[in-house]
Structure formats: C-alpha cells, structure tokens
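Dropping the structure in here first, questions after.
Removed from the display is one protein chain of the complex; every other protein chain stays in position.
Then we have chain A:
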Amino acid sequence: MRNDNSSHQGGSFYQRDRSWHPPAFTPDYKTSVLRSPKYALLSLGNTLSEMTGPVFGHAMLGPLDNDLILNYAQTGEPIGPRIIVHGQVLDEDARPVRGALVEFWQANAGGRYRHKKESYLAAIDPNFGGCGRTITDEEGRYWFRTIKPGPYPWPNGVNDWRPAHIHFSVFGHAFAQRLITQMYFEGDPMIWQCPIVMGIPSREAVERLVAALDRENTLPMDTMAYKFDIVLRGRRSTLFENRMEGN
C-alpha cells in the first residue's frame, strides 16, 4: 500500500488553460497591478524538472494536523461553528490523486487571522491557530475538522470584505501540478462582490471553488460538513511515447 505520492508515473501534463484561471493583471485587486508580469509567459512544456515532484509521507503528519479545533487549543476549544471539510483530489481525467499533500489555513470565526500584520478589529481566538494539513488516501480523499471562518475586511477598496474562505495548497504527483487556491462556502452572497474572486474570468470557474453544504455527512448535534473537490492538471496517456533513452 503506497500512502505517499510516489506511485504514479505517466506522460506530460495537459496544457494549463490560462483563460480559465485568473490572469496575472486584475486591477480591481490592486496589489496585482505591480506584481503581474507584463511579458507573455514563455511556453516551456514539461521537462523532467516539471514532471517530477517531492514526496510527502504520512510519517510527517501529527495526529491533530487535520483537526484545527484541537491543534492549537490551549484553554478550551475555539469559538464558532464546527465544520468538517472533505473531498477528493482528482486530476482532469477524474483519476484520484493519492498521496497528495493538502495544506490549509484560515481566519477564525470572527474573520481574524493569527498574524502580526493583521489589523482587523475582530478578536484573536486564544484557542485557534488556523493551520492544518493532511495527505490524501488511496481514493484521493482528504478531510479535516475546523471552525467556519468569518468574512473579513481588507485594504483594497475603502470598504472591501473577503467572503468566508479557506486557503488550500496542494502538491500532486509533479511540480507541474502545484496549486494554491481558496475554498468558498455555498450560499455566501459576498463571493460575488470580491475583487479576488472576480479575477476568475467565468462564473462557471468560480463555482468550482464553492464548497457544497453536505447535509448527508453532517454529524447531528455536533458538526456541519462541506464537500470541496480539488482538480489538478491531468497527464497524457503514454500511448505512443517516443522518447530518447534516459527519459
């Protein structure tokens, strides 16, 4: 049984659809203005340097790494709605990505991050750190328990607020699949007012980042559940691979 991400081999990855992702320059998100390359990206395609990637094994995980309710608890449990977030990491061919390292971070229930640069008035929760991580199982599944984060204001427009969200970082089977994204919550009207979200060109693409309230997996009198699937780049089948020796 392989629980790390070292077991899959295959061809190069499908070209990334750059028209589906937010472009680098999204002026309504002001910080992007000076941090967006102006030249076209140079199309490199995949070499071994992109088709390989680091391996992370379960041995690195602590028992509370996927439990944000307990992994920073000092005097008690954090305040706020208890939720389970779960889903599958798949590739574009709907194949499970097993052994994927998934890291997540978020604000507390009041929308406040535990960070020295954070200036929002909402209170720090002494029992909430806001980070966690896990590794997907053989079916590409992951899950963690946390507190539902609150929306928070941020200095962009004079009165911009982020919708409630959880940040995700995912390592698939190759460095070409490296992805950071954010998860939003079903039914939140603030999603559609957010300059960061609206940098994504289509509504259909935004909806891929909205987790569904999963009533079937809710624990009665205990914890609500949200389901959030993540899709990484898929790779070509090596049907007629004609490569030089050594590749």
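Note that in this section a contact is a pair of C-beta atoms (placed from the backbone, for glycine too) under 8 Å apart; a residue touches a chain by one contact, two chains touch by 3 or more; residues count from 1.
Just so we're on the same page, contacts and distances are computed from a predicted model.
Visitor: One chain is missing here; what is its name in UniProt, given the choices "3-isopropylmalate dehydratase small subunit", "Protocatechuate 3,4-dioxygenase subunit alpha", "Cytochrome c oxidase subunit 2" or "NADH-quinone oxidoreductase subunit N"?
Guide: Going by UniProt, the chain not displayed is called "Protocatechuate 3,4-dioxygenase subunit alpha".
Visitor: By the contact criterion defined above, which parts of chain A meet the unshown chain? Give residue numbers in ascending order.
Guide: Considering the whole complex, chain A reaches the absent chain at 5-9, 12-18, 20-24, 26, 29-39, 41-56, 60, 62, 64-65, 71-72, 90-94, 103-105, 113-118, 129-133, 167, 169, 173-176, 178-182, 196-197, 199-200, 205-206, 208-209, 230-234, 243-247.
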